[in-house]
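Shown here: the complex without one of its protein chains, the others still in place.
The block that comes next holds chain A.
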Amino acid sequence: MSRRPRNRPPVDLAGTTDLPVLLPAADSLARRAARERELGAALPRLDWRHGLVLLAVLLVSAGVAQAQAGAGREPVLEVLLRWMPVLLRGFLFNIVISFLAMAVGTLIGTWLGLMQISLLPPVRVGSWFVTQFFRNAPWLVLLFYCMFLLPFEFRIGGLVIPFPDWIKATIGLSLPVLANVSEIVRGAVNSIPSGQWEASESLAFNRRQILWMIILPQCVKRMLPPWMNLYAILTMATVLASIVGVSEMMTQAGRVLAAEDRPDLLIPIYSFVLLCFFVYCYPIARWTVALERRFQVKL
């Protein structure tokens, strides 16, 4: 007991510890949990150190692979460089899919969220059900449903509109996004103090005006961090599209490995994939945290 730091009052809770190493960790975890509770969403867990680790893995594995391969074969980094355009084009596809799914999900999700606060009970219950359904379904299952339920082309009169796999994948990924956006919107609207409604009602604004001119503009700030968080999660989830055969980065990585037929390339190539996602998602995560800080001070 003598090791307990002076400034820490004795606590008699079950599960607490006085191990000096654990205490700071427990503190910071508690702080983080408090922030997350306030936000109603998980904070991103990425950190620049993760990027360094990935880079180290990439370089070390490339070195190891090189040593295993022996003198006669092409250096690993050269192979990686040769395939880089293919891999990066795949990554670009991931980003395009993430943009489109986010745009569609945000557009529909916003309306769905507003329907959740409708004064008409059927609208409210219906949109609540849709939201809960898509929010609690595994993303991969939704993706498969879209792949196999949607036709590969549409016929309108004599016109044939093709419906390629990547569009279906985008639709499939936008379903969980729209459900999450719906919850973000509903939560943000409910977090605005009721005094704002009362004050605007007493100024004779109608419900539509109150929502669009007074409530939603105040929600944007509150919605931005969880929305960006959702986008980072979506971007990472776009690799699911490889399972249904869309030529995004994971698929391309598989093809590269098949073409090279060198098991020693496995770890360097996938490390490169990870690194790309990290480099893209990490700034978003940092920015999200920075925005949260700023809004916490201002609101």
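The criterion applied here is as follows: a residue touches a chain if its C-beta (ideal position, glycine included) is under 8 Å from a C-beta of that chain, and two chains touch if they have at least 3 such contacts; residues count from 1.
Just so it is clear, contacts and distances are computed from a predicted model.
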item	value
Undepicted complex member, UniProt protein name, chosen from "Coenzyme F420-reducing hydrogenase gamma subunit", "Cysteine desulfurase IscS", "Cytochrome c oxidase subunit 1" or "Amino acid ABC transporter ATP-binding protein, PAAT family"	"Amino acid ABC transporter ATP-binding protein, PAAT family"
Candidates A:W111, A:W139, A:F163 or A:F205 - the one touching the absent chain	A:F205
Omitted-chain contact residue, chosen from A:P122, A:G157 or A:G195	A:G195
Chain not shown: contacting residue from A:G63, A:P164, A:P217 or A:G245	A:P217
Touching residues (missing chain, whole complex) on chain A	193, 195-196, 198-206, 209, 213-214, 217-218, 298-299
